[in-house]
Structure formats: C-alpha cells, structure tokens
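These notes concern the structure reproduced below.
Omission of a single protein chain aside, the complex is shown with its protein chains in their original locations.
Order of writing sets the chain letters: A, B and C. Residues in each chain are counted from 1.
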Amino acid sequence: MARSLFLAIAALGLLAALGTVLARNLVRAALHLVAFFFCVACLFVMLEAEFLAAVQVLIYIGAVAILLMFGIMLTRNAATAEADLSGGWRVPGVIAGLCVFAALAFGINNAVSPSGSGAWSAIVARPALEPAEGVAWKAERSRAIDDMPRVVGEQFMTRYALAFELAGLLLTAALVGAVALAREEPAPGDSEPATAVEAEAAVGTTP
Amino acid sequence: MANDIPLNWFLYFSAAAFAIGLTGVLLRRNAIAVLMAIEIMLNAANVNLVAFWRYGTPAAGAGPMPGVILALLVVTVAAAEVAVGIGLVLLCYRRWRAVDVDRYDTLSG
Amino acid sequence: MDVGTALIAQSHRVDLSPTTAIVWALWLLVGFAGIFPGIVAYMVWLERKVAARFQDRIGPNRVGPFGLLQPIADAIKLIVKESIVPRPADGLVHLLAPVIVLASAFLTLAVVPFAVGLVPIDPPSGLVYLIAVSSLSPLGIFLAGWSSRNKYSLIGAMRAVAQLVSYEIPQVLATIPVVLWAGSLSLVSIFDHQAKFGWNAFTPPGLLAFAIFLIAGVAEVNRTPFDIPEAESEIIAGYHTEYSGMRFGLFFLAEYLGVFAISCVATVLFLGGGMPLPFSSFPVNLIDGSVGSYILADAILLAVFLAKVLLFIFAMFWVRATLPRMRIDRLMNFAWKYLVPLCVLNILFAAAWFEVVVRPGRIEAGRWAVGMIGVGLLTAAGVQLVFWANRKLAAAAPIDADWPAVGAARGG
Partner (left out) sequence: MPPNVVPLDLRDFLCIAPALVLAFWGLVVIAADLGRFRRLDPDARRVACGRATLVGVGLALASAVFLAWVDALAQSDAPRLVALFGDSLGGYFARTDGLIFFGTLARGLAVDVLNVLFLVLLAMVVWMSTSYGFTDDLGEYFALMLWATVGMMLLAAAEELATLFIALETTTICLYLATAFERSRRRSAEAGLKYFVYGSVSSALFLYGLSLVYGLAGSTYFDAIGRVLRGGDAGLAGNLAGASALLLLLVGFGFKVSAVPFQQWVPDVYEGAPAPVAAWIATGSKVASFVAMLKVFVHALGPWSHPSGSVMGPGWLGVVAVVAAVTMTYGNLAALAQKDLKRMLAYSSIAHAGYMLVGVAAASVSTEGPASAGAVVYYLIVYALANVGAFAVAAWLARDKGTEAIADLDGLAGRSPSLAVCIVVLMLSLIGVPPFAGFFGKLYVFMEALRQGPSDTRIVLTWLVALGLFNSVVSAFYYVRVLKAMYLREPSGRPIEPARPALALPIAAAAVLVTVLGVVPGPLVDLSRSVAVPMLTAGRLDVPAAVDVPAPAPPAEKPSGVAWHPETPTD
C-alpha cells in the first residue's frame, strides 16, 4: 500500500519535474513546478514530517510559485510566454544530467554509512521509535514526529537560534534589496516603502 | 513493518529530481526557467535531508531533527532566492527587454 | 475500535489504516459532497434575500415557498448551461483553475472542529495546514486569469493575487496570539484552551486580532468592500470573465464556500467554537464517556457553532449591501500600513496577556482583571499609535501622492 503510493507519487513528481524543464511555455513550466512541489510535500507526509509538508505547500506553492508567475507575467507577453531551449547545449546537457543521475544512483546503491547504520541499501524500514533502554534518540525522534511544530520551535529557540536569526536577516536583506532594485526609478522625495507586491498592484491598475 | 518504503527509494527519487534540475539549468536559457530548475534541485536536497533524518541513526549530540531544521532553512533560503532572482530578472528585463541570459552582452565574458 | 468510536476520536497522526480511510470517506461523502454545497446554495439564497431587504425589495420568491427552491433551480441552470471556452485559451489550465480554487476552499474545512469529535483530521500543525491550503487559491485565480487570454481576466487576476497575498500576511499574523495562548497549532487544542480560559475574542489583544482576522478574511474571499478583483464596473467580472456554465459555478461555489470556511475558522479561533457561554465549558463538561452524552453535547455545540457562523455570514452580507468598493491603492495601504503594524504590535500585547493571565495555568479573577485593564489600555494605545503615525505620514505627503495616476493626470 505505502509502496505503491510512494511509487505513484514519485513517478508523478518526476514527470512534473521533467515537464518543468522541458515545457516551452513558461506558465506551463511553472504549473508543472507546482505539481512537483506538491509531490514533494506528499513525500514529506510519507516521511512523517507533516509540518514540513504544510510549510512546503505554504511557501513553495503559496509564495514561490506565485512570485515566479508574476515574474513571467511582467517579463513576457502573456499569450506568448514561450521560451526556447538552447540549441547547442541540448545533447551535452542531457548527457550530463544522465551521468549525474547514474553516478548518484550508483553511489546511493553502494554507499556505506560510516555512522554505524550500515549500507543505505540495507535500510528497508524506518527505525521503530519505541523508547528503548539507553537509546535516547528514539524517544527524541518520536516526540519530534508527534509534535513537530513544537519541537521545531524549541530547536529554533535553542540549538539553531543563530541560524533562525540569520534566516530573518536574510529575508530582510532580500526584501530590502529586491525592492530597491525592482522599483521604478524613484522620484525625488519618494520615501514610501513600496513592497514588490504593491508595485505589481500599481502596475496592474494602470494598464 | 516489512511493507515499509526503503530509504533508497527516496534517495533515488531525489537523485533523479536533482539530475533533472541540473539538466534544466544547462538546457534553459531563460532566467526564470533556470530559477525553476534551481528550485527543483533545492527540493531534491530537501527530500534527501528529511529521508536521512527519518531513516538514519543520528550521531551523538546531533539533536532530534537536524535534517528537518536544515530543510526549513532551505525553504527560507529558496523563498529569498526567488524574490531576489525575480527582482534581478525584472531589472535586466527593463534594460534589455529580454529574459534570455544569452542576450545580455555588455560584459565581454 | 468500532466506527462509532473512531468517528469521535480525534486522530493526531496521518496514517493509512482502514478505520481512517472509512472516516475520511464518510467525511468526503457527507460533508464535502453533500452538506457543504447545500449550505452554500442556501447562503446564496440568504444573500439575495438579505440584499433585497436592504434595498427594500422582496428577493427571490417564485420558486417554492419564499423562493426556497431557487438555489436548486440555479444549480440546475448552471449545470445544463453550455460551458464556453475561448478559442485561444489554454484548455487544460482553464479547466484546472476553478478546481484548484474550489479544492482550496474545501480543504480548509478539513481541520475545522465543528464539535467534539466532529473533525475530519486534527494534525498537530493544523493551523499551518489551514494557511497552506488557503494559499492555494491565489494560484488558481491567477491561472484562471492567465488561461482566459482576456485582458480583463488578466488584470483581475493580477489584482486578486496582489490583494490575496497582501491580506494573507495580516491574516496569518492575527492568528499568532491564539497560537501563543493555546501553545499549539492544533485547532482542537485551541478549542480546548478557550474552554478553559474563555473565548479568545474576549481579551483585548484577542479582540483586536479578531477584528483584523475578519477584515483580512473578507479581503481573502474577495467580497465587498474588497471585491476589486471582480469589480463589475471596471473589469467586467475579473478573472472569471471567460467562464460560463458549471466552470463558473465552481468559482461561485468556491467563493461562498470561502465565506463559510472563513466564518468557521474565525468561530473556532476566536469565538470558542460551539460553546454557547464565554467563560464556561458548558456542553463539553456534559460528556461523561457515554454515547448519549456525546450526542447531546455535540448537538448543542453544532447548533451554537452554526448560529455563530450564520452571524458572521450575515455580517458579511450586511457589509456588502452597505459599503462601496475600496480603491486599490487604499486597499494595499490599509493592509501594509495599518493591519500589518497592528498585528506586529498585537503579538507583543498578546505576550503580555499570556504572562499576566494564561501563565498560571487557570483563570484567576484578580489577574484577569489586571490583564483586562492593563493590556486593554496597552492595546488601545497601540491602535492609537498606528493610526496617529499613519495620519502623520499621510499629512506629510501631498494629496493623492499615493495614487500617481491622478496626480499625473492633474499635472498634465
């Protein structure tokens, strides 16, 4: 049951990824990308990380895909959002991709994890999480799965506090910089903190 | 659970998605399409991270969920990257009226 | 575990056991295919009646007594009408767009606890799930506008997406106080918290958050005064201009379902779900484990829940019948300059409330009074501050500087 479900989702996801890469129409490509994101979210659910799946849908589909669509709309004529694949690079690109996949797949098949858990190909079932004597991580992980939002919060407030703060700074910097760049030539004395969305809205009203 | 999904399957999926994304980066000349291919690669890495978190044995003192935390940070970074990327693409589009990376020709390289 | 208990038990984990499958199938059949569309149909009837009364008319009165069969007639009409797809349209995307919008509205309802045990699924990250699925609808709207190959559709879609994305931020920020107090993202936990501490709307930061949530919610479902994406007098019907027949019907369904869903969520988050009294856990404490007590409590909860939802829906109809449409720049200003700062401040006030009232673990009269007065004054001051600052800013800018088109037209 779980296996066939996985196979179905994975197949769909890979098809969607291929569609993203190959579709000539950019909006179609973005649509395929959304499907891919959704499949990845489903895989997260299968990996018992529902919180991450929700975040994936929220950020990737709700924000990233929309932003990409806006980008496509603002740089192309809507009806003809066609893009060519580059001619000369087609064959080498595909060969490179196949080689990368072959190397990675071969590596995954033969990988021996030095951490003591043995070969990756030998792991056919996820570790059981019943608390065992002297194995603290099982209890930790089972709590993380059952109450993921809370544990994520705890981690961000303790162990990864710095990474969390830095992520905030990163977003601020990206926002500030992107707004400064994407803004039309600023009028003197213009001190209004226009957001990207606001700018788009303004574009939308005065066609 | 004998009927569980093997770890390898997730890894194969992610490797395939990564390779597809990389191919896309090489194939596409449109900046926004390249951006999409990059997103595929980041997502592939995320699947890896979460699968390793769920299936692997953590090293001592690694914390309960380094993989998931890293994946969340990657999601954040991806959002920021897309915002920045779209901003830059718009900027270039205003200058050249084109989004294809090949068409930008000021720099001699 | 028999099916009856499984229905009552609130699952915390997504699993694929047969019991859950049965529960989900039941929910899908009964709730999503049967009850919710029915509710929507009669919401439309109600809206027409209410609007008619506001305009001193009678409203639908031909089909059935009081026009009660009107929705059914409308539905039949929509289903049998020809579905016209413009020739240059992108066929697949054109079909997919209303489906995505509708799915978004339906999926939102999957985590709403209507009564004890009456919740399809209660994931620990329920609120994030809620926000995530509701963020799907801009995508559908955008695709609808894009695939139609129509100028007005595209403009409407751009407007809609800009508006939805902007108002999503205050909407999400407004739920943070609730999450903070309940200490959980699960909607059931939030319900439980309110059974213990009183309705969230009856706290000063909660009231502010409630108001912001409602305003943003109205904007999220594109209803007057925020119906710029489908402003008939400007851009025909916005993103669904080129839709007809049942495809249009799906958008229609999605819009009213959205209204219903937002009312349900607001009820659960701020008005204590189905609890009839603010500071008592009245029907929940009737439950003693027997099936009869469950049925009794759930009946009360469900009835009160629906009454509250009806209240919200009526308020939205009232607003629609009364207020004119907002200008788009004002709309954006309102989201970014008023609601977002207010929400951010409100989180601080909510933290103060948490420290004063919630921290001890149960409600105490003295602390509650202190919190009401102290945090209440604080919240009022915060609202004043935001409005004062905005007035200052607006006074510093020349008239209509926020709308360059007007200034340019006047100058030229």
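The working rule: a contact is a pair of C-beta atoms (placed from the backbone, for glycine too) under 8 Å apart; a residue touches a chain by one contact, two chains touch by 3 or more.
Being a predicted model, the structure only gives us computed values, none of them experimental.
Colleague: Let's see if you follow the contact definition: name the visible chains touching the chain that is missing.
Modeller: A, B
Colleague: Out of A:14, A:30, A:108 or A:152, which residue would touch the omitted chain in the full complex?
Modeller: The one listed residue touching the chain not shown is A:108.
Colleague: If you put the missing chain back, which residues of chain A would it touch?
Modeller: Chain A touches the missing chain through residues 103-104, 106-108, 110-117, 120, 134-137, 154, 157-163, 166-167, 169-170, 172-174, 176-181, 185-186, 189, 191, 193.
Colleague: What residues on chain B make contact with the chain left out of this view?
Modeller: Residues 11, 18, 21-22, 25, 31, 34-35, 38, 41-42, 44-46, 48-49, 51-52, 56-63, 66-67, 69-70, 73-74, 76-77, 80-81, 84-85, 87-89, 91-92, 95-96, 101, 104, 106-109 of chain B touch the chain that is not shown.
Note that in this section only the chains that are shown with their structure count from here on.
Colleague: By CA centroid distance, what chain is farthest from chain C?
Modeller: Comparing chain centres, B lies farthest from chain C.
Colleague: CA centre of chain B versus CA centre of chain C: separation in Å?
Modeller: Between these chains, centre-to-centre, one finds 33 Å.
Colleague: So in the complex, the part of chain B that touches chain A is made up of which residues?
Modeller: Contact set of chain B toward chain A: 1-13, 15-24, 26-30, 32-33, 35-37, 39-40, 43, 46-47, 50-51, 53-59, 63-65, 68-69, 71-73, 75-91, 93, 99-100, 102.
Colleague: Please name which positions on chain C make contact with chain A in the complex.
Modeller: 12-14, 16, 88, 90, 93, 96, 123-125, 128-129, 131-133, 135-136, 138-139, 142-143, 146, 149, 151, 154-155, 158-159, 161-163, 165-166, 168, 183-185, 328-329, 332, 336, 397, 402, 404-405
Colleague: For a test of understanding, state which residues of chain A touch chain B in their complex under the given definition.
Modeller: Contacts found on chain A: 1-3, 6-7, 10, 13-14, 17-18, 20-22, 26, 29-30, 33, 36-37, 40, 43-44, 46-49, 52, 55-56, 59-60, 63-64, 67-68, 70-72, 74-76, 83-86, 89-90, 92-94, 96-98, 100-101, 104-105, 108-109, 113, 115-117, 120-121, 123-127, 137, 140-141, 143-144, 148, 151-152, 155-156, 159-160, 163, 167, 170-171, 173-175, 177-179, 181-182, 196.
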